[in-house]
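After the structure tokens below, expect a handful of questions from me.
The complex appears here without one of its protein chains, the remainder shown in place.
So, chain A:
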Amino acid sequence: MRGTLWIVLGLFPLVDGHPTLKTNQNSLETADAALNHQSGSLNSVLHLDDTEKAALEPTRVDPAFPMKELNTSHYPATRAARVAQHYLNYHHGSPSKWFMVHDIKKASSEDIPEVGTKYHVQFSVQEQATKEIVGNCTAEILFRQTEEQSAPEVNCTCDDLLKIETSDADHALYHHIKHQPEPMTGMDIPDSQGNIPKEMEPFWYLGGIGASFIMWQQSNESTLYNMVHVHSVKQLNSENDLLAFDYVVLLHDMVSQEIIHWHMQVAWNPTQGVKVTQCHLLPKGTMKQPSAEKHKI
């Protein structure tokens, strides 16, 4: 039997002496389980041989793999940083916390023969609710050269990420939802005028965080994803202490300009964070498209 080594990247603190992201054992297990449930091409579970393991180690200068400095305005850096953003959101986002890349400070890439291209990006992010800027994030993003789509492998740390404190807001929201008589539903977030009712905002964020998982998984060097619309959200029954929601979200890929519909189920509670428990791509034409006149909340 071939031994398999399962590594889920980025859930372990980077070993460099800086205080970094805390992860707890529960979160690792749930994430592991969630990732195992993924359908189709969602593949972030790795079988590594020695060359590959070497490629993923923290960067050492190796003349065999020269580093190329990248222009921070140009698309290779933009796309790599976006992947790091999706990764960061999935692992640290919540209905009260959603990050967007603010400024790319430095970027470089190295081609690793027979493996792929690894990007190194330094950037700042802005949290959308608090508007706070987290100045110093570093990420390594490896895009493997595979025939089929495979999720980029990401190591990402930010100094001071924990200064964005949303625990109270998250707990308040959790209890609020738990105590509603009816399961919540929503459609068309935002509406055509770009409006989002205040009470829908957390569900928009939650959709964005869940979508970040999909966007991370679906990214490669030729994509640049954003979530542009929550078509629908519906609270599901959940037996445990996780809240569960059924979403249909619209993703926009800037490179192909396509709008892609994904159906996903998202589980959340304030301590365990956000997990995508199921997702699948909806074929084009399945969903009635959002339009200006219909589906007002």
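The criterion applied here is as follows: contacts are C-beta pairs under 8 Å (C-beta built on N, C-alpha and C of every residue); 3 or more make two chains touch, one makes a residue touch a chain; residues count from 1.
Convention: contacts and distances are computed from a predicted model.
Participant: The chain dropped from view, which UniProt name applies: "Tubulin epsilon chain", "NADPH oxidase 4", "Large ribosomal subunit protein bL20m" or "Carboxypeptidase A1-like isoform X1"?
Facilitator: Per the UniProt record, that chain is "Carboxypeptidase A1-like isoform X1".
Participant: Out of A:91, A:144 or A:229, which residue would touch the omitted chain in the full complex?
Facilitator: Only one listed residue reaches the unshown chain, and that is A:229.
Participant: Just one of A:74, A:106 or A:178 touches the chain that is missing; which is it?
Facilitator: In the full complex, the listed residue that touches the missing chain is A:74.
Participant: What does the interface between chain A and the hidden chain look like in terms of residue numbers?
Facilitator: Touching the chain left out of view, chain A contributes residues 71, 73-75, 100-101, 103, 128, 190-196, 226, 228-229, 250, 252, 254-259, 284, 289-293.
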